[in-house]
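Each remark here refers to the structure printed beneath this line.
The other protein chains are all here in position, but one chain of the complex has been omitted.
What follows is chain A.
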Amino acid sequence: MKRLQVYLPESLLESLRLYAQSRGIPLAEAIRQAGKEFSSKPVIKKQIKEAQLRKKKSVKNPFIAMAGMLGRGPTNASMTVDDIYDD
């Protein structure tokens, strides 16, 4: 395990603290469980997998890591760059 220092909103910290108390576990364990549950969600898992793949490929070619990095947008985005001069 690695040590990590993070800032949490007070309300979130309080919720996690209450959960930990109710389960009789340390706060750190409650945070680990929350992190595990979050990262096991299909949408998040997919994002992590894509990021891992990009990281692997980017070692050889950093531009591959940029492929689709901003997600879905207008399909004609590359053909309408000059639209920025409109309005």
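The criterion applied here is as follows: contacts are C-beta pairs under 8 Å (C-beta built on N, C-alpha and C of every residue); 3 or more make two chains touch, one makes a residue touch a chain; residues count from 1.
By our rule, contacts and distances are computed from a predicted model.
Only one of "PIN domain-containing protein", "Branched-chain amino acid transport system permease protein", "Hydrogenase assembly chaperone HypC/HupF" or "NADH-quinone oxidoreductase subunit J" fits the UniProt record of the hidden chain, and that name is "PIN domain-containing protein". Considering the complete assembly, chain A touches the hidden chain via residues 61-64, 66-79, 81-85.
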